[in-house]
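Of the protein chains in this complex, one is absent; all others appear in place.
First chain written, first letter: the chains are A, B and C, and each begins at residue 1.
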Amino acid sequence: MTVDQAAALSPLPDAEPFGLLDGAPDTSLWPLLYRHLVRGRRFNEQATALTRQGRLAVYPSSAGQEACQVAAALALGPRDWLFPSYRDTLAAVTRGVEPVAALGLLRGDWHSGYDPRAHRVAPLCTPLATHLPHAVGLAHAARLRGDDDVAVLALTGDGSTSEGDFHEALNFAAVWHVPAVFLVQNNGFAVSVPVARQTAAPTLAHKAVGYGMPGRRVDGNDAPAVHRVLTEALDRARAGGGPTLVEAVTYRLEPHTNTDDATRYRSAQEVDAWRQRDPVTRLASALARHGLLTDGLRRQAEEEAERLAAGMRAALGTDPPLDPGELFAHVYAEPTPHLRQQARAYRGRTA
Amino acid sequence: MTVDQAAALSPLPDAEPFGLLDGAPDTSLWPLLYRHLVRGRRFNEQATALTRQGRLAVYPSSAGQEACQVAAALALGPRDWLFPSYRDTLAAVTRGVEPVAALGLLRGDWHSGYDPRAHRVAPLCTPLATHLPHAVGLAHAARLRGDDDVAVLALTGDGSTSEGDFHEALNFAAVWHVPAVFLVQNNGFAVSVPVARQTAAPTLAHKAVGYGMPGRRVDGNDAPAVHRVLTEALDRARAGGGPTLVEAVTYRLEPHTNTDDATRYRSAQEVDAWRQRDPVTRLASALARHGLLTDGLRRQAEEEAERLAAGMRAALGTDPPLDPGELFAHVYAEPTPHLRQQARAYRGRTA
Amino acid sequence: MSARAPEPVTMARALNCALRDAMAADPAVHVLGADVGTLGGLFRVTEGLAAEFGDQRCTDTPLAEAGVLGAAVGMAMYGLRPVVEIQFDAFAYPAFEQLVSHVARMRNRTRGAVPLPLTVRVPYGGGIGGVEHHGDSSEAYYVATPGLHVVTPATVADAYGLLRRAIASDDPVVFLEPKRLYQATEATVLREVPEFGRAAVRREGASATLLTYGPGLPVCLAAAEAGREAGWDLGVIDLRTLVPFDDETVCAAVRRTGRAVVVHEAAGFAGPGAEIAARVTERCFPYLHAPVRRVTGFDIPYPPPMLESHHLPGVGRILDAVAGLQWED
Partner (left out) sequence: MSARAPEPVTMARALNCALRDAMAADPAVHVLGADVGTLGGLFRVTEGLAAEFGDQRCTDTPLAEAGVLGAAVGMAMYGLRPVVEIQFDAFAYPAFEQLVSHVARMRNRTRGAVPLPLTVRVPYGGGIGGVEHHGDSSEAYYVATPGLHVVTPATVADAYGLLRRAIASDDPVVFLEPKRLYQATEATVLREVPEFGRAAVRREGASATLLTYGPGLPVCLAAAEAGREAGWDLGVIDLRTLVPFDDETVCAAVRRTGRAVVVHEAAGFAGPGAEIAARVTERCFPYLHAPVRRVTGFDIPYPPPMLESHHLPGVGRILDAVAGLQWED
């Protein structure tokens, strides 16, 4: 479409976020989602507990956002790629990355604890929105290679939508028509800054209009809805339909990280109101309403959660082996003579 | 408005660019616009001629875009600020900057040939879109100071809308609700890259939606229409109504700069088709249709144009005085001891 | 210029006082950045400013470093004195184009017509157990950019004094705050430093001179102390401003000792220490008993927190370098 064919305007996103829990939907996936949500909540709790024990340097919890995390991972096909931000360890874990590996960055023994190619999960990305162009490039490369079973899902936050890289990535994605889906987890805050001070747009999904891609809004605490919207967008992407921007409306129940004091910028009432919309209990209630919350399901979910937590405590409870010599090992394929010299000098001092 | 009040969606830009020439409008401004268009075309021709004589290092002509250039300058109030890009010397000249000063950058004796505060015209900006945050900041500062007779008009190109700074600036403008108007001169190309490879959006005005500001589309070769749309937007801005994005649909009739070979990327037919929509002849025809193209007006326009051109030839025909010592003079308020030493050494060598 | 009675304060608090006093003294001073308002900044350096001066003087911005710095350029063009907070060193990179192509050049571009009184505060350096992108030392980029002043305090008194001076400067200043010294405490009089470009002799010493700045100062002072056991009398110079550079103080000391070691956290290759070593050598060559040595971070991306202690210059490496200054002759 050329700019001059202006008659064909793209439609605006729906005003109401898409939801499924409150309707009369297909519930076949719900038990699986439920188990993952319970496990995901446990993951967040355990990771936060590990910060208190000094076992993690820092942890940005996704408590309250588990529906997004879990649905994002489960919506992916086997050859799809996930591009998480620093808050998305749970999505990586749900995708299959070992918890101890997914938490490597935050434990602090190395920058990324896993091989991105093994699970098709890019390294957790801290500089905001900077991984979005990577997602676009990888999706583009997959298309160039003819791999039409590959789509890319990139996760980012409401605050990150203000960064230039967000803009450049979405524009590239639309112009190149790549198989990429951008999920903005609008959790209400960028550290202390509320989304109302981040944008004047009616919704973050409206940003899609300026790129000429569809924008969708979904209830981010409704796991089946997030799963459905992402699945549709990823299917469309793989089928050559181009990129989609999805805004999931959710809330960060915990502070920005364990070192943040969220009482400085938001009220207990606000947090409580969102606790009423907790994605885990909401799915539990919906399952119960449909007579699906069996004891067996509950027990299975809890056992899986506890197994995960126990594994995390075991794996992260001891100090990792450290080799300072490794500092020089991965800067280049072959250390430069100069680096070899520094490594030698270092070894000389510590020998 | 908060993001959750999603019911209030901003309207989409109009599909058809706004025009005035072909209707039955108020023609009172037309003679003035006409004189400036004729003068503007002459300015472009003379500047291009000066490149051939080696009197300018380079010239990016705005031939074909004079309606935008002229209307932008004339729509400004006396206390408004203009933020031009490298192609907008004509807008600066129409605002009152001496031609030789406006062309200083392109002549090459200094980076900016005029005092930005004298005419409230920021330096011509070469790195694309980087001046847009400046425009926002200045508009914000004016509001902070309570100067409600100040609005800011920033000019930029279709290609520049892909840069991160475009995004960050427009988002800031909307969130801060500053008195700023962004005029995108969509002249079809960023050097050789057509706008269809720059964006997949239906129009560039659609980008406004994602910032929560009004987006308007105007026929960029219809000087009265551009003038009207900008005047309305600037009035709204000064009155506290916030920013506007305006897309002017126009065409660059000349190569990107005098050193470019435009035949590599576009056909003579395409250029010819746009020559039919030349902003100068279109206003002339419209004036004629309304019986306003008097001999007096023609003569006045031509005389003013020739006076301008003669002045340019005179001012730019000689080598400017150069003082290499000035290289060290403006880096800091006071040259550092280190710079003073370099300046001394330099003088020592050349003395 | 404001003066306070000596009371023990942290560097973070001294910076906070500097901002408050500057804002009280001059209504043109505006603080902006992400989380500087309600939260008071990630390191609490802007604490209380929004409450005291209103959110138009201390403003939470959208998350866009180029946007903030670019907006600050426009504000400065209109006569304000913006102070921009960057959250961590590595998050200044998205604003690099604004910094290099505009902030550093506006005055020069306009032949002096448009000065740019603008301060960019950047927490820098490691040693706080931060994860990836939270420990960078990128002063090499700033010192290589003509048009910027590059300033970094190493003491609580300088944190206040240099920041006041930076905000009062009619030129842009990159103000580098050593993260790991935010909680360092001193009882000191807080007053503006009268000018940039004066290094401080923090310790006189006759056998060799340690040249450092910011987070390197406590390490060098510790090394000097430890060096006494080896019989060395080590002087320590705190550069305070990397641009402008105080050749006079530095060269006077090095000429006296004939031996110098530059210490910084930033990577060594093409780091600030290269310039320091090169210019000291140019100016003091006949006095030198040995080449100026550098003790710096390795030439690697900043390491993960569990390994950072191996990367950071410590007393041991500094004394090794001192020992290498040809003591046999």
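Definition applied: a residue touches a chain if its C-beta (ideal position, glycine included) is under 8 Å from a C-beta of that chain, and two chains touch if they have at least 3 such contacts.
Here the structure is a predicted model, which means the values were calculated and not measured.
Asks: Write out, one label after another, the shown chains that touch the chain missing from the document.
Replies: A, B, C
Asks: Going by the contact rule already stated, which one of A:67, A:139 or A:181 would touch the omitted chain in the full complex?
Replies: A:139
Asks: Can you tell me which of C:86, C:100 or C:114 touches the chain that was removed from the display?
Replies: If we include the chain that is not displayed, C:100 is the one touching it.
Asks: Where does chain B touch the missing chain, residue by residue?
Replies: Touch with the absent chain occurs at residues 57-58, 105-111, 126-128, 159-160, 162-165, 190-193, 197-199, 264-265, 320, 322, 324, 326-328, 331, 338-339, 342, 346, 349.
Asks: Could you please point out the chain A residues that touch the chain left off the display?
Replies: These residues touch the chain not displayed: 110-112, 115-117, 122-123, 127, 130, 132-142, 144-145, 164-165, 167-169, 171-172, 175, 326, 329-333, 336-338.
Asks: On chain C, what residues meet the omitted chain?
Replies: 66, 90, 93-94, 96-97, 100-101, 104-105, 108-109, 132-133, 138, 140-141, 143-144, 146-147, 243, 245, 266-267, 269-275, 277-279, 281-282, 285, 288, 290-294, 298-301
One rule holds for everything that comes next: only the chains that are shown with their structure count from here on.
Asks: Measuring centre to centre with CA averages, how many angstrom lie between chain A and chain B?
Replies: 42
Asks: From the mean C-alpha coordinate of chain A to that of chain C, what's the distance rounded to whole Å?
Replies: Comparing mean C-alpha positions, chain C is 36 Å from chain A.
Asks: Specify, in ascending order, the residues of chain B that touch 2 or more different other chains.
Replies: 164-165, 167-168, 171, 175
Asks: Where does chain C touch two or more other chains at once, residue-wise?
Replies: 62, 64, 66-67, 94
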